[in-house]
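With one protein chain removed, the remaining protein chains of the complex are shown where they sit.
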Amino acid sequence: MVKTAVTLSGVLLDNPVIPASGTFGFGYEFAQWYDINCLGAISIKGTTREPRFGNPAPRIAETAGGMLNAVGLQNPGIDRVVAEELPKLREVYQKPILANISGFSLDEYVTCCAKADASPYTDLIEVNVSCPNVHHGGMSFGTDPHMVYDVTRAVKEVCRKPVYMKLSPNVTDIVSIAQACEKGGADGLSLINTLMGMRIDLKKRAPVLANTTGGLSGPAVFPVALRMVWQVYEAVHLPIIGMGGIQSAEDVLEMMLAGATAVQVGAANLVNPFACQEIIDSLPGLMERLGIQEINEIIGGAHRWEKM
Amino acid sequence: MVKTAVTLSGVLLDNPVIPASGTFGFGYEFAQWYDINCLGAISIKGTTREPRFGNPAPRIAETAGGMLNAVGLQNPGIDRVVAEELPKLREVYQKPILANISGFSLDEYVTCCAKADASPYTDLIEVNVSCPNVHHGGMSFGTDPHMVYDVTRAVKEVCRKPVYMKLSPNVTDIVSIAQACEKGGADGLSLINTLMGMRIDLKKRAPVLANTTGGLSGPAVFPVALRMVWQVYEAVHLPIIGMGGIQSAEDVLEMMLAGATAVQVGAANLVNPFACQEIIDSLPGLMERLGIQEINEIIGGAHRWEKM
Amino acid sequence: MKRGKFTVLQNKELAPATFRMVLAGDTEAITAPGQFVNIALTGKFLRRPISVCDWNEAQLTLIYKVVGQGTAQMSQMVPGTELDLLTGLGNGYDLEKSGDKPLLIGGGVGIPPLYALAKKLIAQGKSPRAILGFNRKEEQFLTAEFRALGIAVSLTTVDGSLGIKGFVTDAMPQTGYTYLYTCGPAPMLRAIDEKAVTSGQFSFEERMGCGFGACMGCTCQTKYGSKRICREGPVLEREEILW
Partner (left out) sequence: MKRGKFTVLQNKELAPATFRMVLAGDTEAITAPGQFVNIALTGKFLRRPISVCDWNEAQLTLIYKVVGQGTAQMSQMVPGTELDLLTGLGNGYDLEKSGDKPLLIGGGVGIPPLYALAKKLIAQGKSPRAILGFNRKEEQFLTAEFRALGIAVSLTTVDGSLGIKGFVTDAMPQTGYTYLYTCGPAPMLRAIDEKAVTSGQFSFEERMGCGFGACMGCTCQTKYGSKRICREGPVLEREEILW
């Protein structure tokens, strides 16, 4: 029997597959499709201090090999998430939970993360400094190393649980942003969030999304995500949760060979509600075919080949 | 009859469709597939001062909805291009030619552009400050507004023909780069070049590309390209040649509605040698169905809708 | 909600660019008229949501209009083609509220879900009547099937080539109905709302990521908070709608 367990800063996962924030709701709804306790962990919908309706519709557009979303962080606010959503998830799910937190000010990040950290149901705090859909705040935190550093430090001060900074791919130099997180004391990194994109409706001669632009995700972005995980792994000594276009067990292993300790699966859940379960089910067989006994051993494996 | 002609800084094109640099060789080879005089213009393979072999193989990898290339600017050098390749192209082709120039130093850009400008066969100089495959030079020029400004100014001084700066999408703020080109005196902009990406071979546990990373192009990148054209159109008063994933007449019009005056078609030529011809053939019919009499009128059209 | 493989039994053009597709497969998850299915198409990243027009234990019928690449692809499918569907999506119409004489109003490809609704209402002993609107005579479909149910059917066409000239609202009675069920383009729904004299249920469309409640891609504002068109909808109560 091959071994699929991995550890993220002390949090033990049965396998490296985590549904990505925003594509799995607050988790319990997927319990209708399958027993979600097969998951490595769950990253819940991005949460802010206040409840948010998000952006006007349309919020979704299709692209070749992917999709755009401009949901705009719709969520019931951290207090209700802690009081209602997390307990509801715990009823059907006993594995690790990543609280995904967004903010529009340093203060909001700190308040939200502290509350998420205090919940008995969370295991790891994933700080989204990268949502490209929110005009005042979100984007800028994740594209400037100084601001990312400030958020990291501030959040680390109020959290006892491991803090993972989730980075935007819409930057010239992902490595300098990742290094700022490391300097700020982050326990790990999640990358990548969505690439900023858009579509235009030919009949209306207007943007498809009411918000004009949205975040691109799905298999189309996989090579960009893989490259960023690769670059960051070379430069930073923090565990990485890799994501962006993962759809299969093959993609999971490719991402881990690039340097990820665990992965998240996002858009794939939307087109196939069983995506994570199917990936987890096919992982052991694929590992056997490739002669991998222990999944931990391949983390960053493609870098070591290079050095041979 | 609908009208498809457009003008790039005084250079008249019968239609807005231009095969993109690096995907159409020096043009004449496509004359075996169809009469290339149907094209709006041709952008020739990126040329440097010295002949270059380029990167070791493998140089190509497949991705979902696209491909990676790490050709690394293989070309016979500007002197042979001017003396041999351009005359050979002119024998079978009488429409406008864009000379695509790359460089590893300010000096190289200036020398090459001056030579390209002096050729009787070129109509427009397209300066690639964005090739992500060349380690020392290429990338850095296109990601720093100051360097882009310097290249633009220097090249403008030696060119009588219109100069279009071709920009990298691998930047935090494409608008500031575009504005630097405008300030430097550029006549227009070409965007986008390829997104930096990679793939890993699961059996070898090593990068597929010998160069580790490569440039992502094809339909996967279309929404990112469209967004950048949109943003730059809002902020800069220069004509834009839009490219990135264009495969159909629909994509051409979408790109023009976002703000492009003309478009380039890249990777699509590689999988379908007739791609440009087929797009050009289907453009009038599509325009009629959409009630577009004059293609010029839709340039940036989706911005005007927004303001209504 | 279920995922299942379905086989195309029939795929027939009923009117220009309007097709009926009959599919065989497990329909157990479908519980109410007005629900929809979400269809995976080769080469398309997102599924295509289409309302269930009619169903029984082993088959379901869809009626769809070709408006883009996905529906064009569907129109080319031959019997025997296998499709991956999510079924039983959305809330569907609530039959309990109908009263004795509900009025069903459908426009274009908003008409199909009202067909199963009419059948169920009749089965419950109600006397529905229907107003069906088209652009022009040649575009009509499903009208014979509605008439075959033995109910009163009024037709409208924008160009007057069939039935009453004008919009469905031009055929709406001032009174005499107990409840309203409607589906069609947003401007039509709004016009109906302005003329309606009873309570009712309106079915909406929105661009969808998942179609089953996971992504918040289809959320709209209602008087009672935000609702997902794919989950708390596509059918909303007249009273809650923010126009």
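Letters are used for the chains, namely A, B and C, taken in the order the chains are written, and counting of residues starts over at 1 for each.
Heads up, the rule we're going with is that a contact is a pair of C-beta atoms (placed from the backbone, for glycine too) under 8 Å apart; a residue touches a chain by one contact, two chains touch by 3 or more.
Model, not experiment: these values are computed from the prediction.
K.L.:
Considering all chains of the complex, which shown ones does the missing chain contact?
P.N.:
Touch partners of the hidden chain, whole complex considered, are B, C.
K.L.:
Among B:Asp14, B:Glu29 or B:Asp79, which residue is in contact with the omitted chain in the full complex?
P.N.:
Checking each option in B:Asp14, B:Glu29 or B:Asp79, the one touching the absent chain turns out to be B:Glu29.
K.L.:
Given the contact definition stated above, which residue among B:Leu39, B:Met67, B:Met255 or B:Ala302 touches the chain not shown here?
P.N.:
In the complete complex, the chain left out is touched by residue B:Met67.
K.L.:
In the complete complex, the non-displayed chain touches which residues of subunit C?
P.N.:
Subunit C touches the chain not shown through residues 42-43.
K.L.:
Spell out, residue by residue, where the missing chain touches subunit B.
P.N.:
Against the left-out chain, subunit B lists 22-25, 29-30, 32-33, 45, 53-54, 57-67, 69, 71, 74, 208, 218-219, 267, 269-274.
Simple rule for what comes next: only the chains that are shown with their structure count from here on.
K.L.:
With chain centres defined as mean CA positions, report which chain is farthest from subunit C.
P.N.:
B
K.L.:
Would you mind checking which chain's mean C-alpha position lies nearest the centre of all protein C-alpha atoms?
P.N.:
Minimum centroid-to-centroid distance belongs to A.
K.L.:
So, what's the distance in Å between the C-alpha centres of subunit C and subunit B?
P.N.:
So the centre of subunit B lies 46 Å away from the centre of subunit C.
K.L.:
So, what's the distance in Å between the C-alpha centres of subunit B and subunit A?
P.N.:
33
K.L.:
So how far apart, in whole Å, are subunit A and subunit C when each is placed at the average of its C-alpha atoms?
P.N.:
About 36 Å separates the centre of subunit A from that of subunit C.
K.L.:
Indicate the residues of subunit A shared as contacts by at least two other chains.
P.N.:
Residues 61, 63-66, 218-219.
K.L.:
Check each residue of subunit C and list the ones that touch at least two other chains.
P.N.:
none
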